[in-house]
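In this view, the complex is presented without one of its protein chains, the others remaining in place.
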Amino acid sequence: MIEKIGALWPEIILFAAACIVMVVGLSPTAAVRRLCAPLAGAALIVAGIVAWFTTPAAHGPLPMLPLFGKTLVAGVGVLLALLLAGTPDREYESAIARGATGYDPIRANRAEFWAFFLFSLTGAMLCAGADDLIWLFLALELTSLPTYIMVAVSTGRNRSMEAAVKYFFLGALGAAVFLYGFTLLYGGTGTTRLFAPAGEPSIASILAAQAAGPGINAVAMTGLVLSFLGVCFKIAAVPMHFYTPDVYQGASSAVAGFLAFVPKAAGFFTILILAGAAGWWGSSPVDAGGSLPQPLHQIVLIVAILTMSVGNALAVVQSSAKRMLAYSSIAHSGYMLVGVVAGPGPANAPYTSNGVAAVLFYLLSYGVMNLGAFAVLASLERRRADGSADEADDVNDLKGLCATRPLLGWTLVLSVVGLLGLPPLLGFWAKLPLFTSAISSNEIGLVIVLGLNSAVAAYYYLRLASVALLESPELTNDTVRSSPFPARAVAGLASAVGIVLLAAWPLNQWAMQGGRYQRVEPLKAAEGTPPARVDAGAPAAR
Amino acid sequence: MTHLLSHLASVALAASPPAEGAARAAAPVLGRVVEGPWTAVLIPGLPLLAAVLVALCAAGRVRSKLPAWITVGCLAGAFAAAVQTYLAVVHQPGLAQGVRVLEWIHLSWGEKPGQSFAADFGLYLDSLTMLWMLFVTGLATLIALYASEYMAHDLGAGYNRFYFAFALFVFSMSCLVMGDNLILLYLGWEGVGLCSYLLIGYFYKKPSAVAAAKKAFIMNRIGDLGLALGIMLTFVQFGSVRYAEIFEAAAPYLTLAGEGRIGEIPLLIQLIPVLFTVGAFGKSAQLPLYVWLPDAMEGPTPVSALIHAATMVTAGVYLVARFLPLYQCSTWALPIVAWTGAGTALLAATIGMAQFDIKRIMAYSTVSQLGYMFAGLGVLTSAGAAYHVFTHAFFKATLFLGCGAVMHGFAGQLDLRKLSGVAFMKGWGIVGLAMLVGCLNLAGFPFTAGFFSKDMILAEAFASPTYQALGWVLLFTAGLTAYYTFRVFFRVFIGPKFYEPGDELHAHDDHGHGHGGAHGHGDGHGHAPAKAKATADAAHDFHPHAPGWAINVVMVLLTVGSILAAYPYLISWVPGLIDASSARVIEVAHGGEHAHGTFFGYDPHAVMYYVSAIVGAVGIIFAFVLHFVGRTGAATAKADALLPVFGPLARWAQNKWYVDEFYNFLVRVPLLVISHVLHLADKLLVDGLVDLAGFMPQAAGRGLRRQQTGALNGYAFGMVLGVGVIAAIGAVLLW
Amino acid sequence: MIGGTLVTLLAQGPIPADMGGVTLAHYLVVSAVMFVLGLVGFMVRRNLIIMFLCTELMFQAAGIALIAFSRFHMNHTGQTFVIFVLTVAAAEAAMALALVVLLFRRKETLDGAAWRELKG
Partner (left out) sequence: MLLALILIPLLTAAVVPLAPKRSVGQVALLGTLVALALAAYLTLGRDWSGPDAGRDLAVSAPWMPELGLVFKLGTDGLSMSLVALTALLGPICVACSFTAVTQRVRTYYGWLLVLQAAMTGVFLARDMILFYVFFEFTLVPMFVLISLYGSTNRKAAAVKFFLYTFTGSVIALAGIVYAAWFNANRVDAADPVAKALVAASPDLVLGRWTFDLASLQAAASRFMSAETQWWVFLALLCGFAVKVPLVPVHTWLPLAHTEAPTAGSVVLAGVLLKLGTYGLLKIAIGLCPAGAMAWAPTIGLLCLLGIVGAGLICWVQTDVKKLVAYSSVAHLGFCVLGLFAFNDAGVQGSVLYMINHGLSTGALFLCIGMIYERYHTRSMREIGGLAARMPIWATFMVFFTMASVGLPGLNGFVSEFLCLLGAFQAGDVWRSHPLTVGGTGGNLGPYVAAIAGTGMIIAAMYLLYMLGHVVFGPLREPHHDEHHSASGGAHDAEPRLPADLTAREIGVLAPLAVLCLVLGVYPKPLMRMVDPGVKEVIAAVEGARTQRPATRPVAEGDAGAAPALATQEAAR
């Protein structure tokens, strides 16, 4: 037990920081209150460093996933902290600053907001390190529950409420689906342990044994499928994608940027863990590691194709930049699912054949690029007559951005061109491994669909880019201004730099480590004894 | 010059009796080339130099006659070089000489023969080449001199342009004739086409000139395609495009042909000359591609004289003559050539009879005479054909330049109904005389050069057992030719003096000649309403300006040339040259019995003089009766005296047998329709499909968007449905 | 019938005697029915509180199944899981009620369909 805690130092740090922030944020002194964000950022940096040095290799098929996942979450989390600067209590704080009202902790949201931010990231980190279904369930819920509140308080407008209610209720539905999936998975295997040291029973080893024997038990398989479909909610994949555009649009841009990454990362960690437990065992005709067990493989494939196609098709017809990015976020989930379908290839497969590494690198790249786009949106606002501000949303708000605000404009251009996957920007280097790994597992049709979808995506990304780069700015009174939070622009800039430079930096080495795969040995059971029986005999290892 | 004369004298002294009895020199050695004199390079080189210098003049905006003098000088030099080279070539009879100038296209992909492609700027000099180059450079020099005056109204940019294209033409023509490979020939071939295009379109503001130029180029291109394919086939079959190597490779087939075993020659080999023929027909304006030549008369007259009468249009004849060995290897090529030639000769003559524009009549006569030349080649008297080319070059140049002088003097008037007695006007004597000589030649009046050369062809046609009918066609055409030629002469040059100036007064005004009255009356630019009045006014004080010294000198020289062109016949000069070149006719063994055609039992070679003389005379008499006897100055009605007799036929001939309309209807219009259809299909179908593909995501997006209702329950329903469907798919897949 | 099929599917051998006449299948059927009821309720009801209760129903359906499986496998993991599920459900309930209150303040209605400004 204690060695598990050793693996949880980053989460512990974040948790502690969350508690501190919750207190600090209530301070009546504005300067102290404002420490929330820096504290959260610092905690993330520390947690990231700690994660880098302390996370041990896990048991199971993806030993380096925790390390990668935690550091990734912490790293992108720092940028997200920059992006979220100023989001909570904006109008309230300005009212206080104007002297219109005094400070009343009851009416302030700042402390909770930042605490929830940290909780959510903690949950994402926990997902990455999960080796038990219960843990996984709790981690997923920890990731998402705070986000519901973050959405609700992000702007204080009705739209945010609406976004929150949709997000919450549909999220609960999704959670119920994957919970039921987890239940069946437990039912089909008799344990909630996902991975265990060799020789000990775990879902992975039992499923491996079943796959090697009579085939995976139908209950377990149903559980896997339902779990996958439930988690699709987190990654905004078809058919659980409906909420995405409404929530992203209703939430403030900064929170939308957060939503586009953190739950998605948690969801993908979960999917990879589940897939790892199911094992890329199937009898693939290619000499890669094989594909997922049969119906699951087909289902992920179908979901991947549907997700990217539906996302792109819907993004094409949008006029709201946020909705467009939301739908594109759906499409990107579809791309990443290609990597899941492709699988990690044989043990010690090179980066090019490792779909898991591809997914991880894509996640990283997507986090960086998406952050840039949302940071630009978050940095722009339209002032209304009453002095309150609407965040930039319509595509036309971005007209001539490169001319009026070159820094933001170019950040946006780089982000969307990167998201488009145009070489030599980051998006291309993220997409390339998806191509190579999918081809390695002989999913050529999927690759073609992926390619065609990239072309469709190019249409709307180009629109965004050309609005910013090529159109001349509107010269009306109702102009778009910068929002008063330079930190957001800094986040955008950081992402722009990342988009250009990360490709050159050996980050894919890191992703390759993260995606390292080792096949789970089937549980050696006495001949003829059903695996569950064996498990039933052994006491729970907890 | 003196060298040439002494040479001719020596040939004459050595000559045995003319024509039939001409001593056949030893067969030429076709596969070998010896190093030739470097001076030959000057023949294309000097015109090229002239072209460059004139281009520099144009760049320097020279507004004097400098370009003309440059061109004349260079061309004269080229002529001298041609004479020099000629002497060197005839010095080694039967042996071609080569001069390499510059490597051009070289490819090789192996060591074996046929695995390399080489086309250089190299010259192939044999007597055929030199025969052509002599009259090309000679005539070009004279006509350049003539044009220096003729084109003087356009001094400046136009003058420079004219001489640039002129010099470039001579260069291209030398490449065509002197090149030692088919690719260089092709370069010349298209080069003369380009110059022809530029010169026909010289008056580029006139839409008709532009259209004529375009037509010429495109018609030629059709022929060129045939030639190009022929070249490729040659290369594929013989592994080379160099004459010497082609002839060497073709030698076995020639032997087969000589032995009468023509059927054993592979089909593709036999196809080569047929393809060449397409090219030749395009360039030399034969059926069915002749229609561009009459229209080409839109160009300045010197151009018509040089390019569209004397030289360029004979390129096809040259091509056939050059490759006569290959033609003799083909079953169909020579009959095609012969019959098309004869058909063209007849058709063009009938059209020529019914035209009123004297330049057009000359153009049709050119087409017709070219038909003779091809018929001559077809009936295997390459010497006759070549000689006819030679004589025709002189007398047709004379005729054209005469017409040009008239046109120049009478403000573009060319209608034979509006001119009369020109020869008797002051200063027009030389032109009149020259025209008389030219017409006599063309009509085949006894003892003129044209008479002899035409006879050679006619006689050979009758002498060949298979071409009797063709002989009759040609003979009949000779009569028609005599008629329409003298129709022009009797109407325009003699008879009562009368003229109406043409409508080019404005053109002259534009160029600042100063017949300025017309402008004052009109409203400046409104040509149409003011035209009649202006023309009448202008006609009132119009004075034809008689040709100046340059035109007269050239006319005299050409007339003398036309007369003297008969002399080589007497000494069998041309047959000698031809026999020493690749154009030599190979005797074909006819299975032991050597059949000979006769003309009513007489040897056609012996009696054709008399027959054709009579036919010619009949034609002239007809013309005399119809167009001279009793004609008064204003009696224009008699111009179409023949029309009522032949009824619609004559009208059809006047309308050129509606060939242009026929082509337009049969080729151009359908092509235009197809093009429009393709354009539409491209826009609507091909691009439409692309747009549709691009639209599909949008359409899908619009459809899917309707599902995004914003209602919580709807979303839940969608999610549950999706989960259900996918789970069901999974279940189906599982079982 | 269904129970028999399920048990066969699970390939678990004979039904443990100590479950008496009530087999695993019975529990699973109840759980599935509850889950589906929850789903259907979620889809067809528009009152936010009822909708939330439907999700609770689904969570509890999972709980029943977990306990049944736990008993079936003769280990306690499932039951442990249920405790966590209940905890999470409680957290969600708290959040849901807070949210519902917030929403009610804005629009004075509990109708979920009142919130459809964002769409398309």
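Here the chain labels run A, B and C in written order, and each chain numbers its own residues starting at 1.
Convention: contacts are C-beta pairs under 8 Å (C-beta built on N, C-alpha and C of every residue); 3 or more make two chains touch, one makes a residue touch a chain.
Everything numeric in this text was worked out from a predicted model, so none of it was measured.
Asker: Taking the complete complex into account, which shown chains does the hidden chain touch?
Answerer: Its contacts among the visible chains are A, B.
Asker: Hey, which of B:Leu570, B:Ala606, B:Val690 or B:Ala728 is the one touching the hidden chain?
Answerer: With B:Leu570, B:Ala606, B:Val690 or B:Ala728 as choices, the missing chain is touched by B:Val690.
Asker: Have a look at A:Pro28, A:Pro105, A:Pro424 or A:Pro484 and name the one touching the chain we're not showing.
Answerer: Touches the omitted chain: A:Pro424.
Asker: Hey, which of A:Ala58, A:Ala111 or A:Leu469 is the one touching the hidden chain?
Answerer: Of all options in A:Ala58, A:Ala111 or A:Leu469, contact with the hidden chain holds for A:Leu469.
Asker: Out of A:Tyr351, A:Phe485 or A:Tyr517, which touches the unshown chain?
Answerer: Hidden-chain contact among the options goes to A:Tyr351.
Asker: Using the document's contact rule, name the residues of subunit B that touch the chain not shown here.
Answerer: 102-109, 117, 121, 157, 183, 186-187, 189-191, 194, 197-198, 201, 204-205, 207, 210-211, 213-214, 217-218, 221-222, 224-225, 228-229, 232-233, 235-236, 671-672, 674-676, 678-679, 682, 686-687, 690, 694
Asker: Suppose we count only contacts with the excluded chain; which residues of subunit A make the list?
Answerer: Residues of subunit A in touch with the missing chain: 286-287, 350-353, 417, 422-424, 428-429, 432-433, 435-436, 439-440, 444, 447-448, 451-452, 454-455, 458-459, 462, 466, 469-470, 503, 506, 508-509, 512.
Just so it is clear, only the chains that are shown with their structure count from here on.
Asker: What kind of graph do the touching chains make: line, ring, star, complete, other?
Answerer: Per interface graph, the chains form a complete graph.
Asker: Could you quickly compare A-C and B-C and let me know which has more C-beta contacts?
Answerer: Between the chain pairs A-C and B-C, A-C carries more contacts.
Asker: Roughly how far is subunit A from subunit C, centre to centre by C-alpha average, rounded to an integer in Å?
Answerer: 26
Asker: In whole angstrom, what separates the CA-based centres of subunit B and subunit C?
Answerer: The mean C-alpha positions of subunit B and subunit C differ by 97 Å.
Asker: Would you give the residues of subunit B that are in contact with at least 2 other chains, written as numbers and ranges?
Answerer: 705, 708, 710, 712, 716, 720
Asker: Considering subunit C alone, which of its residues make contact with at least two other chains?
Answerer: 39, 42, 51, 112, 115-120 - these are the residues of subunit C that touch more than one other chain.
Asker: Which of the residues in subunit B end up touching subunit A in this complex?
Answerer: 694, 697-698, 700-702, 704-705, 707-708, 710, 712, 714-716, 718-723, 725-727, 729-731, 733-734
Asker: Can you list the residues on subunit C that touch subunit A in the complex?
Answerer: 6, 9-13, 28, 31, 35, 38-39, 42, 48, 51-52, 55, 58-59, 61-62, 65-66, 68-69, 72-78, 80-81, 84-85, 88, 91-92, 95-96, 99, 102-103, 106-107, 112, 115-120
Asker: If we count contacts the way the header does, which residues on subunit A are in touch with subunit B in the complex?
Answerer: Subunit A residues touching subunit B: 165-166, 169-170, 173-174, 177, 218, 221-222, 225-226, 229, 233, 238-240, 242-243, 245-246, 294-296, 298-299, 302-303, 309-310, 312-317, 456, 459.
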